[in-house]
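Take this structure first; my questions come after.
What you see is the complex with one protein chain gone and the rest in place.
Per-chain residue numbering starts at 1, and chain names A, B, C and D are given in the order in which the chains are listed.
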Amino acid sequence: MQTALLIEQILNGLQFGVMLFLMAAGLTLIFGVMGLINLAHGSLYMVGAFACAAVAAATGSFWLGLAASLVAAAAAGAIIEVSVIRRLYDRDHLDQVLATFALILIFSEGTRWIFGSFPLYLDIPPLLRGAVPLPGGSAYPAYRLAIIAVGIAVAIGLYLLISRTRLGMRIRAGESDREMIAALGVDIRTLYTVVFALGAALAGLAGALVGALQSVQVGMGEPVLILAFVVIVIGGIGSIKGALVGAVLVGLIDTLGRFLLPMALAGFMDASSAAGIGAALASMLIYVFMALVLAIRPQGLFSAQR
Amino acid sequence: DPVKVGMITTLSGGGAGLGVDVRDGFMLAIKQSGNTEIEVVTEDDAMKPDLAVQIADKMLQSDKVDILTGIIWSNLAMAVVPNAVNQGTFYLSPNAGPSPLAGANCHANYFNVAWQNDNLHEAAGAYATSSGYKKVFIMAPNYPAGTDALTGFKRFYKGELAGEVYTKLGATDYAAEIAQIRASGADALFFFLPGGMGIAFMKQFAQSGVDLPVVGPAFSFSQDILGAVGDAALGVKNTSQWSKDIDNEANKAFVESFQAEYGRLPSLYASQGFDTANLILAAAAKASVKDKDAFRAALKAAEFTSVRGDFKFGPNHHPIQDIYVREVVKEGDVLTNKIVGVALEDHQDAYASECKM
Amino acid sequence: MTISRETAFNALLIVLLIAVPYGASAMGEPFYVTLATRMVILALAAVGLNFLLGLGGLVSFGHAAFFGIGGYVAGIAATHAFNNTPLLFGLPGTNQMLIIWLVAVLLGGLAALAIGLISLRTTGVYFIMITLAFAQMIYYFAISWPAYGGEDGLSIYVRNAFPGVNTLNGLHFFYVCLALLAAVLVLFSVLRNSRFGAALQAARQNEQRLSAVGIAPFRVKLAAFAISGMITGLAGALFADLNRFVSPSMLSWHLSGELIVLIILGGTGRLFGPVAGAIVYVLFEFYLGGVTERWQFFLGLILLAVVLFARGGIVGLVAGKARHG
Amino acid sequence: MAEPVLEIRNLNKSFGALKATDDVSLDLMPGEIHALIGPNGAGKTTLIHQIAGSLKPGSGTINFLGRDIGALGVSERTRLGLGRTFQISSLAPEFSALRNVMLAVQARQGSSFRFFRPVMRDATLTEPAMAALERVGLGDRARISAAELSHGERRQLEIAIALALGSKAFLLDEPMAGMGPEGSKTLTTFLDGLRREAPILLVEHDMDAVFALADRISVLVYGRVIATGTVEEIRRDPEVRRAYLGDQD
Partner (left out) sequence: MMLLEVSDLESFYGASQALFGVDLAVEEGQVVALMGRNGMGKTTTIRSICGLTPPRTGTIRFAGVAITSLKPHRIARRGIGLVPEGRRCFPNLTVEENLVAAARGGHWTRERIETLFPRLGERRGQYANSLSGGEQQMLAIGRALMTNPRLLILDEATEGLAPVIRQDIWASIRALKAEGQSILVVDKTMSELLPVADRCVVLEKGMTVWSGLPGDLNEDIRNRYLGV
């Protein structure tokens, strides 16, 4: 019985990890590969979720909503890139921090302006509602399995895009020396707009997919932002593989931590305080883990450069 | 005499829904009263304690308000209230009721028009006991209101606990907790997860197929978020001091006029805002706000028609009131709550005795 | 000697900071004193960060840790003094600002030393994130640690005392804070021009170069981190006294972010950058908040305009590009 | 015979399968210019990195002034008197040329933890720095920031910094690179004089300079020293001609 639960929790951890990767995927592209600190990633995630919820409510189809989330987030991304980000590539990273911080404010309040102050309804599509039986007699929600599948597909797709295609090489080249890649005849401005929009679309996709499991509300992107950065940094900036591994590690550690720590503590204190202290420790756990990883490997687990 | 009210509430970010409801309920009452002597200044605290303190300072020192109100969150209330009431201003809480302000740090100028934080959880505990649950799994986020919630529940729940779990504040994925609930062999689930946490949990819980009766305080099933939870909430029992079907004239009028004014159903937060305003209006009709003692006495008397029916203050200026059990139902295609019973009658909070006032 | 535009602008800011609260107080508008105090304290915290970020190029996204530690020092000491209960090892609490400051500075510095020792092994974004990690650990600890209020925080019922000054008088407290800010600004300017400052700025521009002339960058950066933590810790103690309240929100990443924003807004690495940034940010936050409930939207637009059109922040806009001797 | 200033014994370094340094032994004698030449990728810069401390050797010893410095970090070695320049200029770009050099002066004085005295008014810093700039001919560019200097000027600044360190031995990685014909000529004369202050380990592809300056030449190919000798010996060595010099006369 206990082992069955443990196995289920490990599965949950994996699942949570892949979900984290999905949330971080767009950021991996924009931040890890283009080298742009985009604090507004969470806002794009929110845009995706809201677009999906609104369209799904209007049309009754989750799938149309999903498409809308891609379109809306990509459009928002392209607009941001052309009107703001583009002017900041040759500036200090800090200017990007301030600008994208400002974008968070604008997006959050803008979304509330359009959609009101109350959370929106977004449910998973009927097709994916049930549970899938797993070997060993247990079952797992189909929707979560679908998220795992999408996460892994995105990971593979991104990996191929970045490391195998000429487009990917040019993006990476642009990250280290925009001037030089332009001098070789690559229209890096347009390329970056496209890539930024793609990253935004991925954020939006994650927002829609994960939003169906969570709550679609203003501010939903903020915790995502921090987690996504944590995942990418642990994995090593610029490495898709690293981001995936980092995400799964964080997912496992977080899930198992909040499950096992209170149980372990219950050995030598009363249940109620064990639950409280265990939970407190568990909430610090991923940050402890990140600090440890970076203290030992200052470049993350799989840094793309050397 | 003119009364100047300063409303500090949350109008931006994820918690804005609650602030908007409190404000709308409040302003509705002011509008209906036709009283032009009452001036309200409203500002957004963005859920930041230090910003709330700054706004309070501004309202006290610059706007010279007589009464402060509006704060939604306990931590913001703890930041603002002690200083405000010590300076002689009245504070009327339309939502938060942290235990220190009900007990050891109670104050003559502080009135709570909603509930002490533990109240609805206590009622849930009482309801769980009366429903005959023997093994309840209880869960709340790991912060003071969360611990208070579980303490409150346990105060009135007499059975065994199948498990006690504190989640991370702001967590959005509950697969791990749901697995624990499934494995615990519980016969019912009690949880307190305010705001988005509750929405996420209920959706995931419903999808997980774990079939347990669910009890909770009204916060995760109030009108403002039921729409977002969807059918997942159907049938859930929740405890509240207010419901839109409480049978009295004032309440009927309130629900109708609120819907007419804002195009949506009121939540319990709106009712609390509405009551708070009516309390002020009633007191202002009896005494001048400049005469602190008289005004305080007028507030304390609470001679207004509450939408919850009977309403009176205990010695610590916290309400003594009935707390109902509601069930989430569907009316047409709108999700809402229906009263199915009374959990606690004339309930008073547990800290009143610590209050030396 | 000609006065540069930057010097003139700085002098103007100082004069405004001395005069405006005085005038406001005389005209019976004590709130503006409170607002100015808030600016000064946030500026102080940001000067601490500017030391690290502006001179050393080390973007700490965890300075809320030191700010919060300072705040909790004030809050905890005052609570124990107020309730007359012993603090640690039978030591009593205190309501004396001087002692509180000393402890806040020490603890801020020690925490910075400990965090820096590990964090400074990393660079760039890794550094940003590892400092965030440490701050988050302290944040979650504070939220779930019940002894001092957890997320509800801790009230300071009477503002702490300073010998010879009535700190309950807002204007007096303001001048205490302003004096500290002035002292720290002098410190900043002296350090920047010193040999240590030269080494620190070189570390930002090119560490390889620094070690190749025989200066170990790690020690320079660690010292800077500690000094920075001390200053921000001090600001935290004052902030607690201003609000008469501490809570984990002082430790949250929003606050770390806000400090960074203040600096960039004012002008990174500029002596008065944080001051200008704090003044402008607090003013906008306050006025917009009074005008519209959608104030954050407009605040965002304004910040965006500053980044796009005022290179080098406000000081840069007024005084032109920074010169590095 | 005098003691070598710098003594390298059996140094090895691999990058994966690549042996970048293969059992290298080298001496630098007082007053000499010892040129290190070899094809691109032979491991010259890698060797300099190991001597300067920025790369850890796989095995082998490095003695400087009779002391084993293998365990010391970069900055410690510099403080002992081992000055280097970089093949690709490495400067503090925002600092003026003068402040770049002043950094070296303050490091030489061992005083980077002084917090109060303003550096720009400190003649003990500015004067030696200015003198070093004058020596490399950058005197009139002292106030220009390093980022605004032309490529060649940056190379000159690298030398000035090394000079200001007052080192007891110099490791110069392609100092001639980027200097125009005139610059190379001046620098050659300059280095010729410098050897009297401290010996120089000179990595250089500019053969005119090497042949004019070197007392001894070592040739590195695939991480190995294949020959060491005088200018004439090296010039005549058929293997060196084939691997490196080509049909140059």
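Criterion: a residue touches a chain if its C-beta (ideal position, glycine included) is under 8 Å from a C-beta of that chain, and two chains touch if they have at least 3 such contacts.
Fair warning: this is a prediction, and the values are worked out from it, not measured in the lab.
Could you tell me which shown chains are touched by the chain that is not displayed?
Checking the complete complex, the chain left out touches A, D.
Going by the contact rule already stated, which one of A:64, A:128, A:146 or A:182 would touch the omitted chain in the full complex?
A:182
Given the contact definition stated above, which residue among D:29, D:65 or D:177 touches the chain not shown here?
Hidden-chain contact among the options goes to D:177.
Using the document's definition of touch, tell me which of D:3, D:68, D:134 or D:148 contacts the absent chain.
In the full complex, the listed residue that touches the missing chain is D:148.
In the full complex, which of D:135, D:168 or D:185 touches the chain missing from this view?
That would be D:185, which touches the missing chain.
So which bits of subunit D touch the chain we can't see?
Considering the whole complex, subunit D reaches the absent chain at 15, 37-45, 87-88, 148-153, 156, 174, 177-185, 205, 207, 243-248.
With the missing chain put back, which residues of subunit A would touch it? List them for me.
Touch with the absent chain occurs at residues 166, 169-170, 172-173, 175-177, 179-189, 238, 304-306.
Keep in mind that, in the parts below, only the chains that are shown with their structure count from here on.
Which contact partners do subunit B and subunit D have in common?
C
What is the chain whose Cα centroid lies farthest from the Cα centroid of subunit C?
D
On a C-alpha centroid basis, what's the spacing between subunit A and subunit D, in Å?
48
Which integer distance in Å separates the CA centroid of subunit A from that of subunit B?
34
How many angstrom lie between the CA centroids of subunit C and subunit D, rounded to a whole number?
44
Can you tell me which residues of subunit B touch two or more of the remaining chains?
As it turns out, subunit B has residues touching two or more other chains at 11-12, 142, 147, 166, 168-169.
If you look at subunit D, which of its residues touch at least two other chains?
Subunit D, residues with two or more chain partners: not present.
Let me know each pair of chains that touch one another.
All chain pairs meeting the touch criterion are A-B, A-C, B-C, C-D.
Which stretch or stretches of subunit A touch subunit C in the complex?
Those in contact with subunit C are residues 31, 37, 39, 84, 87-88, 91-95, 97-99, 101-106, 108-110, 112-113, 226, 229-230, 233, 237, 276-277, 279-280, 283-284, 287-288, 290-291, 294-295, 298-300.
Any idea which subunit C residues touch subunit A in the complex?
Against subunit A, subunit C makes touches at 53, 59, 118-119, 121-123, 125-126, 129-130, 132-134, 136-137, 140-141, 143-146, 253, 257, 260-261, 263-265, 268, 294, 296-297, 299-304, 306-308, 311.
Quick check on the complex: what are the subunit B residues that touch subunit C?
11-12, 42-44, 46, 48-51, 53-55, 57-58, 60-62, 74-75, 78-79, 82-83, 86, 98, 100, 105, 142-145, 147, 166, 168-169
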